[in-house]
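Sharing a structure here in structure tokens format.
In this view, the complex is presented without one of its protein chains, the others remaining in place.
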Amino acid sequence: MMLVNYIGAVLLLATGFYVMMTKENIIKIVIGMGIIDYGLNLIIVSIGFNEGGTAPIFTMSELKPGMYFVDPVPQALTLTSIVIGACVTAMALTLCIKLYEEYGTLNSSHIRRLRG
Amino acid sequence: MIKKLIDESMAKSPWVFHINAGSCNGCDIELVAVLTPRYDAERLGFKLAGTPRHADIVVVSGPVTAQSKDRVLRTIAQVPDPKVIVTLGSCPCSGNVFKGSYSVVGPLDKYVPVDVSIAGCAPKPEAIIDGLALAAQIIKEKREKQ
Amino acid sequence: MKLLMNLVYILIFPGLLFSSVFGLWLAGIDRKILARMQKRVGPPVMQPTYDFFKLMGKETIIPDNAARSTFLLAPYIGLASLIVTVLFIPIAGIQAFGGVADIVVILYLLTIPSLAIMFGGSASGSPFAGVGVSRTMVAIMSYELPLILIMLAVGRLAGRGFDMGITFSLEKIAQYQAANGPNLFCWSMIPAAVAMLFVIPCEVGAQPFDVGEAETEICEGPLVEYSGTPLAIFKLSHAIKMFVMTLLFTALFLGGISTGMLWLDVVIVLGICAVVTLVCMTLAHAITARLKVEQMFRLFWTVIAGLALLSLILVWIGI
Partner (left out) sequence: MIQHFPILSIMVLFLGAFLVVLVGRSRIARTAVVSAAVLTSFALMVALIKPVMIDGQIISYWMGNWAPVSGYAIGIGIEVDALSLFFGLLVSLAVMLSGFYSFKYITQDDSPDLFFTLYLMLAGGVMGIVLSGDLFNIFVMLEVMTFAAVALTAFRSWNPNAREAAFKYLVVGSLGSTFVLLGTALVYGQCHTLNLAQISGLLSVNGINPTMTFAFALLFTGFGVKAFMTPFHPIAADAHAAAPSSVSVLISGVFTKTGVYGIIRVSYFLFKSMGMSSMQTGLVFIGCVSMFVCVTMALNQHDFKRLLAFHSISQIGYILTSLGLCSAIGIAGGLYHAINHTLFKGLLFLTAGAVLYATGTTKLEKLGGLARRMPQTAALFMVGAFSISGIPPFNGFVSKWMIYQAAYEKAAETGSIGYAFVTVIAVVTSVLTLASFVKVGQSVFFGELPVELENVKETPLSMRIPMWIMAALCLLTGVLPGLMQQYIINPAVRATLDYKGYIDAMMGEGYAAAHLADTVPLAEAKYTFAGAWDPAFWLVLFVIVLLGVTVAMMIGKSGRGAATAIADDKHDTFFGGEKNTFSQVGGGDLFWGFKYNFRRYLNVMGNAHSGVVNDYVTWGVIDLALIIVYCFIFM
């Protein structure tokens, strides 16, 4: 069950890296960055998941050894990571628009004034 | 004491900067010959300097041509005091066979005071050494007068 | 008393006065013997001294597009750092400021005179000086690689004699040589010594490695606009540099010679300095022409660095 999640996450990561390495359209590069984020989020959520666990809503005094629930921390991490991912995408797209205005192209092999 | 040392050294270490003001190269070759093992002017401390800033003696050869006049004068001006100006060969002191040519504006002493003139076309190396030794004495006198 | 002693060290022996006099004398015999090799009479041995005093009496011209303070200050800084270097190198067991000497310190102190020439020349605003600065810097890049390899090899050889395994201290190197005989008589040190003989003229800026101050090509490079006292100091620095470099050679490879009499030891060290000058500067000057700058760089990073590296490897495997 969880294996599928991990395999999926690794596939997503690999796809993301592949897109970032090979696609010349900078919008596609941003999409690649997004895909990597999704893969990461999937991994983190899967790490915290316990099959059959209950929702982790307790006060300190109700906690007893042997209780079986889903780890809440990775979910919090995922939320943070999603927010950050959204910010990255927004910022990258802003820069893409500005780059398009300036260079008139979205092709990364033409946006290379800074080299050598 | 240091002043005396400096004054004494003035005559012993004259560095020469050579300017070709349209010469036929005859005198230039003779000047170089002076530094060869046979005549060896270095035993008197002579040395060819690479730039007028280091020089004490400016040796000018050739009738001063219209093209070269400004350059010669500017280079002479750039030599730090005390300095001695020596003309090498007949051209810079009289114009020699080029006198009256449309392109010759010499002789040199129309523009700057010349201290030593070594005549001859071209002068013998012995004469050049003699002239330079004289120039070295003059530079010492100039320093003492200063 | 100690203060007085230190002042004597700084100003008289082996500091300012002694190194100036001996450096000028070294430059004088260099010129004299060069002349004799070319069958000339040659200038008197005092000639560099005359040159120095003559330049002191000349006018100092500052070009109007020079950066004044750098232009005037550079020569003094270069000379001062050379004198400080002399104080750190042991001469026949006399080390003015022992314990402070360290080959890395000396390596860096030795670049300061060249830096002074470069920044001074660069501040003069002349394009000839610009080319000269570029070439002087390439010369520094060239010799620095072999020099550090040589120093590491010597440091390893001497350090193995003590329990640290390595040493960077010239004092320790001198002690090691006093105990075990000069390093030059150790097989593994011979390539390094040969490499050092090439490094010396390059550091000093003598033929065939005088690319930076080639007077026939670029009008003495960085020195082109200097005249009067600053030029005199540069000429003096040049002479002292010959002394410092040969002294460094002596300290690294021929130290620890002891006859029991201090004055004799000093004379022997100075004699060695003169011989080293003869071999690596006068002889080289007489028989070679100036190398092109890229040839020089290639020579130093291949052949000479190779020699020094050979020495380091030999020391490392313990021969």
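Order of writing sets the chain letters: A, B and C. Residues in each chain are counted from 1.
Note that a contact is a pair of C-beta atoms (placed from the backbone, for glycine too) under 8 Å apart; a residue touches a chain by one contact, two chains touch by 3 or more.
These numbers come from a predicted model, not from an experiment.
Across the entire complex, contacts from the unshown chain go to A, B, C.
Checked against the hidden chain, the listed residues B:25, B:103 or B:146 yield one contact partner: B:146. The residue from C:122, C:207 or C:277 that touches the chain not shown here is C:122. If you put the hidden chain back, the residue from C:252, C:296 or C:310 that touches it is C:296. Not every partner is drawn; the one left out touches chain A at residues 13, 17, 20-24, 26, 29, 33, 36-37, 40, 43-44, 47, 60, 71, 73-74, 77, 80-81, 84, 87-88, 91-92, 95-96, 98-99, 102-103, 108-109, 111-116.
Although one chain is not shown, part of chain C still touches it, namely residues 10-11, 15-16, 53, 56-70, 72, 76-77, 79-81, 83-84, 87, 97, 99-105, 107-109, 111-112, 115, 118-119, 122-128, 130-131, 133-135, 137-138, 140-141, 144-145, 148-149, 152, 155-156, 159, 164-169, 211, 219, 224-225, 228-229, 232-233, 292-294, 296-298, 301, 312-313, 316. Although one chain is not shown, part of chain B still touches it, namely residues 2-3, 6, 19, 51-53, 68, 70-75, 77-78, 80-81, 146.
In this text, only the chains that are shown with their structure count from here on.
An unclassified topology is adopted by the chain contact network, corresponding to no line, ring, star or complete arrangement.
Distances between chain centres, each the mean of the C-alpha atoms, put A farthest from chain B.
Our note on geometry: chain A versus chain C, Cα centroid distance of 61 Å, whole angstroms.
The mean-CA centres of chain B and chain C are about 35 angstrom from one another, to the nearest whole unit.
In chain B, no residue reaches two or more other chains under the touch definition. For chain B in complex with chain C, the touching residues are 2, 5-10, 12-13, 15, 37, 40, 42-45, 48-51, 53-54, 56, 78, 80-82, 143. Remark: chain C residues 31, 35, 38-44, 47, 49-54, 56-61, 128, 215-216, 218-220, 223-228, 231 touch chain B in the complex.
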